[in-house]
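The complex is shown incomplete by one protein chain, all other protein chains being positioned as in the whole.
Entry: chain A
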Amino acid sequence: MKKLINDPADVVREALLGMQAAHGDRLRVDHSNRVVFRADVPRRGKVGLVSGGGSGHEPMHGGFVGPGMLDAACAGEVFTSPVPDQMLAATLGVDGGAGVLHIVKNYTGDVMNFEMAAELAAENGVEVVSVVTDDDVAVQDSLYTAGRRGVGVTVLLEKIAGAAAEEGRPLSEVADLARRVDEQGRSMGMALTSCTVPAAGRPTFELGENEIEVGIGIHGEPGRERRPLAPAREVAAMLVEPVLADLPAADGAPVIAFLNGMGGTPLIELYIMYSEVQQLLEKAGVPVARSLVGNYITSLEMAGCSVTLLRADDELVRLWDAPVNTPGLRWGI
């Protein structure tokens, strides 16, 4: 393992120290609970947005804390869900009397810990609504499985729900909007290499020089199938086709297109991929209303990318365009 760390056991703690040092002007880090707060919470009358998950997906979620997006984010151990104590501290810390939305990715651990935290928050008199993202088409959604994973759409949802909360909308409306984003978004990812979890010390899986893993999640968990390495245009088709096949139909309605890097792929390759994705969408008659390209929901140093498409109406596009000012996403300010 070759990483810029001190001790595998200190990775999350020391990264949060760095976030505080780099962004202390607008973020406040509660180091004992490992929660990143907006510096100005709680805000009276504003719905609080809390998300969180395992660390190693930076900038998600701590990097999306700020005006126009999240109010707080809980940092778990690397690839491990945070614990209910953290989520409770975040929830109580952001509650301005209008209730709190929990944004949870559909992973068993995240769902269970947030569920326990919501029960504890209710005992403390705070109204909590949870929205679970499950946009990954690589995974079959059935009654007999844990359901689809929550991946790329989480970023789009945090932005759009954050804008709605900023407008002062009530919890029920913000939650409905968040659910709508999840229902109208789909994702698919691929990897060129594995990542190495610091505590494990070696790559989670091995890929041959000429192999790719298609249908990966964001934790180095192996994907749906292994295939031979192919040119970018073919890889783009492997991702876009299953996403389009599953995307809720709406003739001529545009999408927000999100080409996400998994952490170890340079932007030049992501732009090549985005160009291919855009051409495939054109061919399929799907207009792109807005796009986002870069490393936003990563898997440590894994090389690879994912495609997320969100069927967007005028309201979603307007909320997407609303000002946001966080370390990881910033425009319109």
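Please note the rule applied: a residue touches a chain if its C-beta (ideal position, glycine included) is under 8 Å from a C-beta of that chain, and two chains touch if they have at least 3 such contacts; residues count from 1.
As a convention for this text, contacts and distances are computed from a predicted model.
**Q** Under which of the names "ABC transporter permease", "NAD(P)H-dependent oxidoreductase subunit E", "Dihydroxyacetone kinase subunit L" or "Cytochrome c-type biogenesis protein" is the non-displayed chain listed in UniProt?
**A** UniProt lists the chain that is not shown as "Dihydroxyacetone kinase subunit L".
**Q** Would you indicate which residue among A:Arg38, A:Arg169, A:Arg186 or A:Arg224 is in contact with the undisplayed chain?
**A** In the complete complex, the chain left out is touched by residue A:Arg224.
**Q** Can you work out which residue in A:Val139, A:Ala161, A:Met188 or A:Leu316 touches the chain that's missing from view?
**A** Here the residue in touch with the unshown chain is A:Val139.
**Q** Any idea which of A:Val35, A:Leu49 or A:Val78 touches the chain not displayed?
**A** Touches the omitted chain: A:Val78.
**Q** Which chain A residues touch the hidden chain?
**A** Chain A touches the missing chain through residues 54, 76-85, 107-109, 112-113, 115-116, 138-140, 144-146, 149, 197, 199-200, 204-205, 217, 219-222, 224.
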